[in-house]
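If you scroll down you'll find the structure; I have some questions about it.
A protein chain is absent from this complex, but the other protein chains hold their places.
Chain naming follows the written order as A and B, and within any one chain the residues start at number 1.
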Amino acid sequence: MLSARASALRPGLAWVLPRAVGPLVAGVVVAFLLQLVVVPILGPFYEKLMMDIGINCLLAVSLNLVNGFTGQFSIGHAGFMAVGGYVAGAVTYYGSFVLWGSAAVHGGFLGGGDLLFLLGCVVGGLFAAGAGYLVGLPSLRLRGDYLAIVTLGFGEILRVLLQQTGDVIFVPAQIEQASAFTLATSLGGALGFSGIPFYTTVFWVYVMLGLLLVVAYRLKESSEGRAFLSIRENEIAAEAMGIDTTKYKVRAFVLAAFFAGIAGALFAHETGTTLNPRELGFQKSFDIVIMVVLGGMGSISGALLAAGLLTILPELLREFSDWRLVVYAVTLIVMMRVRPQGLFGIREIWELGRPRRGAQEKRP
Amino acid sequence: MRSDARPLGYFTALLSTLTLALGPTLLGGCDKMRGGGGGGEPEKGKAPESASGASSAKPADPAGDTILIGEFGSLTGSEATFGQSTHNGIMLAIEEVNAAGGVRNKKIAVKTYDDQGKSQEAGTVVTRLITEDKVVAILGEVASSLSIAGGRVAQQYGVPMISPSSTNPQVTQIGDMIFRVCFIDPYQGFVVAKFARENLKLGNVAVLYDQAQAYSKGLKDDFIKSFKEMGGAVPSEQAYTGGDQDFSAQLTTIKGTNPDAIFLPGYYTDVGNVALQARKLGLTATLLGGDGWDSSKLTEIGGPAIEGAYYSNHYSHEEQRPEVQTFVKKYQAKYNQVPDGLAALGYDSARLLFEAMGKAPSLGGKELAAALAATKDFKGVTGVISIDADRNAKKPAVVLQIKGGKPAYAATIAPN
Partner (left out) sequence: MTKLLQTLFDGVAVGSLYALIALGYTMVYGILQFSNFAHSDIFMTGAWIAYVVSAAAGWAVIGGDTPPLYSGLVALLASMAFCGLLGFGIERLAYRPLRKAPRLNVLITAIGISLFLENIGQRKELFGTQPQKMPQLLPDTTLFTVADVNFRIVDLTVIAVALVLMGVLQWLVFRTRLGRAMRAVSYNIPVASLMGINVDRVISITFVIGSTLAAAAGFLYVMKYPGALKQPADSTWILLGLKCFVAAVIGGIGNVRGAMLGGVLIGLMEMFGAAYLSPHMRDIYVFSLLIIVLLVRPAGLLGKATVEKV
């Protein structure tokens, strides 16, 4: 009875479809415009900076799903990024050899190479999501900082394991003979996984970011997402309201890990980056946490802005190499002091003018 | 729940993304204004796609009276000492060439960026050097993983890059724009193996390497391969992770196999610690190493424990060749310290680049790379350098022995 009444109230397809697909289409259009109009004006260096910003936005917004929305505390996000990056890199690198005999960029826009790259992104994202599930499971029992340290431990174990992998194989004949297991363990080790073709473009980065933004925004404003938020606000009260907190926590982990994996995949295929286990350790995870906190926990637009600022700031300071990290550190400390709730608190940029919603701002 | 504000929310979100993405425009604005002709990039769908052809965007001979070259290195971070030595060597070479009238009647200027020893930063700064500062060539990195990260970008844009001291073979395999002025690990492994087998007549050499450093891992493999080919045996192969302070477990195992010598292909800080702990455990085997040992700090840290150890290096400041002696004198006058191998290699890489610049028909990427590839019998501080078909430097290596707290020249081993 109740379900029948509920479904009667549900809006029709004609109402839902444009609202569901519209933002996605808009995202693709924006990404397209960026690639075709903005990039040629700015030139390659700013193109790379734009990709870096986009990837960091992906990481920050996805981590925000766990840290900001659900109120869990993960400091192992770079680990998921590494999983996605390495899996996707292995798919395109070794896949290119099997399909075309070399790891050069193959085909133009949406050509064979691009499709393989997209496949890599999805597979990388799925593997990362799997890892997210495994790491999310302990949250059945752990709270707060204990969970944090487990995520950190996961990232560190992954880093050491990746350092043990063998050299990247670059002789086609050897690759054809090698077993899948050999290939999966030939990821460059400490030297880093180099040789992955450069498929990432501003377009792909911002399409993925658009997708994540739509997912995150819909989540924040839907009943499903309110369940996430309720865990952040008060876990016991949420449970009392009949929310399966464990299920939602694991969901948040899996979803965040999936997009971190995609970010890792994009990172792996970006010009001038090399996957290196040493650089995907806890320090990278901290960088992402900083972006989330600086933007305001739970604020999507805040995470975006913070990720952008924190990517541009070191670049601006590059001329003062001696002092730049000192300045960065001081900025961080001062920022936390003058604006402890982050740039936007839990609100979005367009909500800033509205009165605060109760005591939410004070929540940790 | 159905609120009309929501779709608006999306667009604001998208808008804010757009603003962010456009952020760099504001940053770049002034640069572009200043750069004058620089802004008129031809329209490209995927800019870096067209591999080495992209160099056409650059004027063959830059206007103005200076030629700008780029340098990237680890000036801060864990590997800062390496970056700073190399930088000193490069600056000395530039000072010299400018005092002598410059290259192609123009002064040389250098733009140096710090990459903090991170490969992502290396990729970014090389992109910045090439596309924003429009350098004609790039000098850099010490660590192979960073040279690879930067080198892939340089190759993409068709700008020649010379690595002063990355010894991993993969660096120059990136493509035809990437060169180096040092020998490569397989050769260094061969040198140490040959020296151990023929000069020292050793049969059993144990190995202890840093598994978190690609340099250490690569050199270990190459040494073992060569040494076994020469009939030697490697009774024990142990690993540590950079940052470890306690090597007693590994050294105890090594001690159990009673080797004649221990090969330590790591960096000098770890090597100094290993030496101290090895002697404490009563291990008296000779210590052998590679160019990662090259620092005056090694003997300070290792003290008596490191006495009598041998390591292969790019040059010895005691060599009597005139190139070496004038370089050492000038360097000491300027920086008040004895130049290490990295400084010498930085100096050589810059001078080799200037020579090629002088000979090349123009400063376009392809022409300059061709001139670099044609380098033959260049008299460098670190030996007579010829660039081979794989763009590696063919030159002898020296073996040094630590005597009385100082590295002393022991032997020169030339390529076959």
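What we mean here is this: contacts are C-beta pairs under 8 Å (C-beta built on N, C-alpha and C of every residue); 3 or more make two chains touch, one makes a residue touch a chain.
Source: prediction; values computed, not measured.
In the whole complex the chain that is left out makes contact with A, B. Checked against the full complex, the one of A:V28, A:I41, A:V122 or A:L325 touching the unshown chain is A:L325. Residue-wise, the contact with the chain that is not shown comes from B:Y240, picked out of B:Y113, B:Y157, B:Y240 or B:Y347.
Although one chain is not drawn, the whole complex shows that of A:M241, A:L316, A:M336 or A:L352 it is A:M336 that touches it. Note on the undisplayed chain: of the listed residues B:K107, B:K225 or B:K297, the one touching it is B:K297. From the options B:T131, B:Q211, B:N313 or B:S349, the residue with contact to the unseen chain in the full assembly is B:Q211.
One chain is missing from the display, and on chain A it is touched by residues 67, 73, 138, 141-143, 145-146, 148-150, 152-154, 156-157, 160-161, 235-237, 282-283, 286, 289-290, 293-294, 297, 322, 325-326, 328-330, 332-333, 336-337, 340-341, 362-364. In the full complex, chain B touches the omitted chain through residues 76-78, 80-81, 84, 211, 238-250, 252-253, 269-270, 272-273, 276-277, 280, 297, 300-303, 405.
The criterion applied here is as follows: only the chains that are shown with their structure count from here on.
Note on chain placement: the centre of chain A and the centre of chain B lie 33 Å apart, centres being C-alpha means. Contact residues on chain B toward chain A in their complex (touch as defined above): 1-3, 6-14, 16-18, 20-25, 27-28, 39, 41, 43-49, 75-76, 113-114, 116, 118-120, 122-128, 130-132, 144-145, 148-150, 152-153, 156-157, 168, 170, 173, 211-214, 217-218, 241. Residue ranges on chain A touching chain B, taken from their complex, read 11, 19, 22-23, 26-27, 30, 34-36, 38-50, 52-54, 57, 105, 108-109, 160, 163-164, 170, 189-192, 194, 198, 201-202, 206, 209-210, 213-214, 217, 221, 223, 270-274, 276, 278-279, 300-301, 304-305, 308, 312, 315-316, 318, 321-322, 324-325, 348-350.
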